[in-house]
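A single protein chain has been omitted from the complex, and every remaining protein chain is retained in its original position.
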């Protein structure tokens, strides 16, 4: 396992993308350690009596040259709301990099499927795949077009397919309803996904039936993020495993889904 | 008792005076109710898990024309530190005006003695006396000249005498060591004071011996500020009384000092 | 329009939101902040047989998301309450219950008898759980036989609503709840404060004059919720839940756990208008969830 750090970052930029999504760019004074896509940070939320524990957030993007990382934050409760209201210049304490990461595929045709804040790790993953000679394609699911975040960044890396529940953009419905999925022999043989569990379960089943490798990233509730508290477990074929150290990225076949 | 309000103010200005004193100017969108010198507000400190309860702070100054009040804050702990770090535009929730107030004297020669953050209510008191035809004189005690706050504002209203513990300004020592005190028959017959309890006890004794009226303002720990919890009591000749409703301003002879 | 009314035995509440003893004075202190007639009820300060000065200052210490108090039942005694205070507050258009605290069974009985004579006081809350007095108080509430004894004795002299307030400082609160139910209580309220302590690391002295005191506020909510759920699952009389309630959501949680009504305590200090806002918040919650009658929430917790 790679070395973990506890350290302060400074917020360089807080950019609001939609009514509930914000991207924070954080800078560190020193060189960043190597991170891998799918890994996350445990972020301390100061100044909120309702957030005693840290909040786990995926590493959305990394720029080793400028020592910056990005976090994509969906405002769902007091912690994420507080984070989304932070201003540039303020400090943020991170424990990172944590957890397992998406693997490099042994096949060339991959699809990255994200829903909600589950798109967060996929930008970094797409960039990483590209750097390793693999062309990523993205399938993004959202409630409506107003919930789509930062598509241009993904488009720089590969094709972006869209579904929205209300049909306001792309295909109407859930990700599984997109044409790219609507075939028994799809044109990809590796599927990476992050998002709501029901979505990932559907994709896991889809992949199992077609013998496609499927890597999912779980968002279980965490207290420590480093394998100490055993609060974040998920049942696997080898018994309860910690989502924070044995995950968050799992091969779907390893889970009891 | 006058009607009490719970309401948001907006911070107009945060001005730092010394390394530990800050003055916040707060504005209300509507007309302010009448307040009297010595009264206080219970201020909600948001965003600090260590400050569940409100913090009592004296009304330092009032400007009915602009609907503003001022709070003088000495940073001593998490609550006052958080308040001192607030920025203009931020909101502050107050329950106010609370407690008893200094009375108008039936004599003309008055002295206002403050120590530490105890100078807070004396500016408003001085202005009030002046408006009622009485010339206030101030005696301010501090550790050193760096701890003296806003003397010009007091000087506009009357003479200002100073003592510092290290002698860096004015008379060296405590307020009781100032020449104006060094006589059995001083040239004042009404004494108002607010500050550390030991200082006020000395002044109470001094006044009792000379038959001078002495009004003190206590800073007991408070939970509610409105007479409901009975936490803030002080022993009086009539038994335990609430500092928040029967005080904070008491005639020293009423206290069991 | 949603229906917020609940019955606690023979008490009819226009809504389940009451205020907790010792945190709402005699109601008068909150007149500028809350429309008292909009509340389900208020419970006035602990009332003893005779005048008490309470404990010495300091009586309060702040703790993480809570506070310790050691007021020690300062009050003017039942006679002054009935002759001076009650005439002033009896016109509140809500249920005003008197919190009764004694040091001996005889004192509890004496106070209750006197209150029984004032017919328009709808009920009493028997405080057998105050941790802040040397004699009596909490010891009644932490031993099952004595909880039963004092409840039974008061029951005999008090014909109207008898709510018994339980102490959380016990191994088995269910046993005591069942005991006082058997002894004739019309309802139980829980929890009183947890016994706690705070120290000043600079002065090496306790922060309370009494060394230990009662812990209240949001910090105790998880313990209170657990006890309410345990007790509500075990007794047939109504349960009134309290401990850290500061919002309508908190109140809903206690109702789901089985409380028929709730009391708002320490939160009144932080926001003196909170009790009224919790009533409004409950109505809003019901509208959002399409619930017509608040009684449909009570005990609704799904533990399957």
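In this document, chain identifiers A, B and C correspond to the written order of the chains, with residue numbering beginning at 1 in each.
Note that a residue touches a chain if its C-beta (ideal position, glycine included) is under 8 Å from a C-beta of that chain, and two chains touch if they have at least 3 such contacts.
From a predicted model like this one, the values you see are computed outputs, not experimental measurements.
Residue C:225 is the one among C:6, C:183, C:225 or C:279 that touches the chain missing from this view.
Within the full complex, the residue among C:11, C:65, C:242 or C:279 touching the omitted chain is C:65. Listed residues C:195, C:234 or C:283: the one in touch with the omitted chain is C:195. Taking the complete complex into account, C:256 is the one of C:98, C:185, C:240 or C:256 that touches the chain left out. Within the entire complex, the positions of chain C that touch the omitted partner chain are 63-66, 68, 142-143, 169-171, 194-199, 201, 203-206, 211-212, 215, 217-223, 225-226, 229, 244, 249, 252-253, 256-257, 285, 300-303.
Seen across the whole complex, the unshown chain contacts chain A at 3-6, 44, 49-54, 95, 220-235, 239-240.
One rule holds for everything that comes next: only the chains that are shown with their structure count from here on.
Centre to centre, using the average C-alpha position, chain B and chain C are separated by 36 Å.
Averaging Cα coordinates per chain places chain A and chain B 54 Å apart. Chain A and chain C have Cα centroids separated by 47 Å. Across the assembly, chain A contributes residues 49 that each touch 2 or more other chains. Shown for chain C are the residues that touch two or more other chains, namely 65, 218.
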